[in-house]
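A single protein chain has been omitted; all remaining protein chains appear in their positions.
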Amino acid sequence: MMQTLLDVENLWVKFPTRQGVFDAVRGVSFTLGKERLGIVGESGSGKSMTGRAILRLIRPPGIVEADHVKLDGVDLLRKSEKEMRAVRGQRISMVMQDPKFSLNPVMTIGAQIIEAYRLHNSASKTDAHTKAVEMLEAVSIRNPERVMRAYPHEMSGGMGQRIMIAMMLIPNPEILIADEPTSALDVSVQRQVLDIMDKLVKERGMGLIFISHDLNLVADFCDRVLIMYAGRIVEVCDADKLHEAKHPYTQGLLNSLPRLDAPRDRLEVLKRDPEWSKAQSVSGRV
Amino acid sequence: MAEQTLRAWLLTDTPSSRRHAKLSALYQGWLSFRSNTMAMVGLGILIALMLIAAAAPLLSPHDPFVQDLGNRLAPLGTEGHILGTDSLGRDILSRLIYGARITLYIVALVALIAPVVGLLVGTVSGYVGGWVDIVLMRITDIFLAFPRLVLALAFVAALGAGIENAVIAISLTAWPPYARIARAETLTIRSSDYISAIQLQGAGGFRIITKHIWPLCISSLIVRVTLDMAGIILAAAGLGFLGLGAQPPSPEWGAMISEGRRFILDHWWVATMPGLAIFTVSLAFNLLGDGLRDVLDPKAGE
Partner (left out) sequence: MSMLQIEKLNVWFGRDRDRVDAVIDATFDVAEGQSFGLVGESGSGKSTILRAIVGLAPTWSGHIAVAGAPIGKRRPKSFYKQVQMVFQDPYASLHPRHSVDAVLGETLQLHGFTDIDARVVKLLDDVGLGQKFRFRYPHQLSGGQRQRVAIARALAPEPELLLLDEPTSALDVSVQAEILNLLADLRQEHNLTYLMVSHDLSVVGHMCDRLAVMKDGEVVETMDVAALRAMKAEHPYSQHLLQASV
């Protein structure tokens, strides 16, 4: 039986607007062990909000409610902001979509990684520097010393994302949340970045939550998949059984993709059934 | 019942005509503005100012020009003169009320001239680019380099003192920042896909500048104008203080402060009352500007 790292029960994320309260996430429950869990959905499905809610990155007026969000048995929702700062980065890390926007453009890469390291470990600058170089090598960056001295805008998208991964994994967290980490990257670079992420997650025995809109990518890369629609989980399945998915939304998504190996005259258009958003959220608990 | 449906009609997602769509957009902007209390306070003060200026003959207890040397420098709360009298016995409250007209006149004129000139120069400069841009921006720099009061002095020396000349002097130094803002916005907008798209329909520069770029610049200009109003009123007051603006016996607020300066130690109200009036109106414009920015700023809205 896999050890449970994260236990989310009945998570709701609400935003008050002029037209009433908007529920971005509605009653989502799942557990995460030392596995790769994929959360798939289109824009507006609530998948990114789920990731941010776990890290308590949602600021007022957004409201986050849940029965519990337990990390190793301790409820994160009950922690103070100060305690959460010790969790973010140290125990749960997040890699976001575009390194152009998540790396500080006016600091060298070395300075940023060292800062990330020293926030959670008391270490001398030299020790931190060595650790940073080690980390850059671990993400297959060939000339780590040069990269340490460079600025983010000098890096390509793929390199930037690998640097983000290095920065986020240097404090050795237990869980990595990756929010569309390869969506801004070219196809040939995507595979490379994913392989690195996979290797590191396996080596360190971490749990990975992979949020994406790309169903096939997630099926390829993850062990288990949660499919979200309108804030709810509509289906849970093992990644290798994705093409046998039962829920009409999942099937619709799979069928509406153009495929090189299965040419069709017209793509199947998803017919949204209002029942899907009204139904109860399927539990992603193991 | 009718109110409910009117509101629903205005808040609809599917407008049925151009007029409907415009009214709906205006109404939603208004709702957004209304939720900002301080901005509503600012708006209220300004509306009150306009009403007071309009109804000056009805509201003011005395003629602002009538002198009563036997009753000079009467303190606050004197019978018949709530705010006291100035050095020539004229009722301060009446002079404040009539002075509101002059203040509004100055504000309206400058607000009409400076941003319009700035918009024109800035958008043409930003869109056309090249040497037109260089020339226009250097002209802007020249005007920006003039200190306001020095230019006003020059004008007065050349054309004589008076409120119109003061307004022109202020406008001449007020337009460059608007040109800069408009140019910066135009440069950003110019590379957008929607501008490319309309260029692909064969649209010329005039149409693009007036129909596509101006609507996007106007909101930031409106916000900037309201925030600048305070400065403009103070500039006019400063000119009045120096005797370069409205000439005596005109009840312009800045001139009133100047006249009351001599008595500030023993008869402080003569200078302070007009000072408070200027302060209140400036504050009102600032609050209004803040509220408008929250509503009109496209980044905050989208």
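Residue numbering begins at 1 within each chain, and the chains themselves are lettered A and B in the order written.
Convention: contacts are C-beta pairs under 8 Å (C-beta built on N, C-alpha and C of every residue); 3 or more make two chains touch, one makes a residue touch a chain.
Not measured: the values here are computed from a predicted model.
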Inset, instruction - Check each of B:I113, B:V128, B:A184 or B:A203 against the chain that is not shown and name the one that touches it. - result: B:A203
Legend entry - Listed residues A:D186, A:E203, A:D238 or A:D273, member touching the removed chain: A:D186
Inset, instruction - Please give every residue of chain A in contact with the chain that is not shown. - result: 42-43, 157, 186-188, 190-191, 213, 215, 252-253, 256-261, 263-270
Inset, instruction - Since one chain isn't shown, list which residues of chain B touch it in the complete complex. - result: 13-18, 20-21, 25, 192-194, 196-203, 211-212, 215-216, 298, 301-302
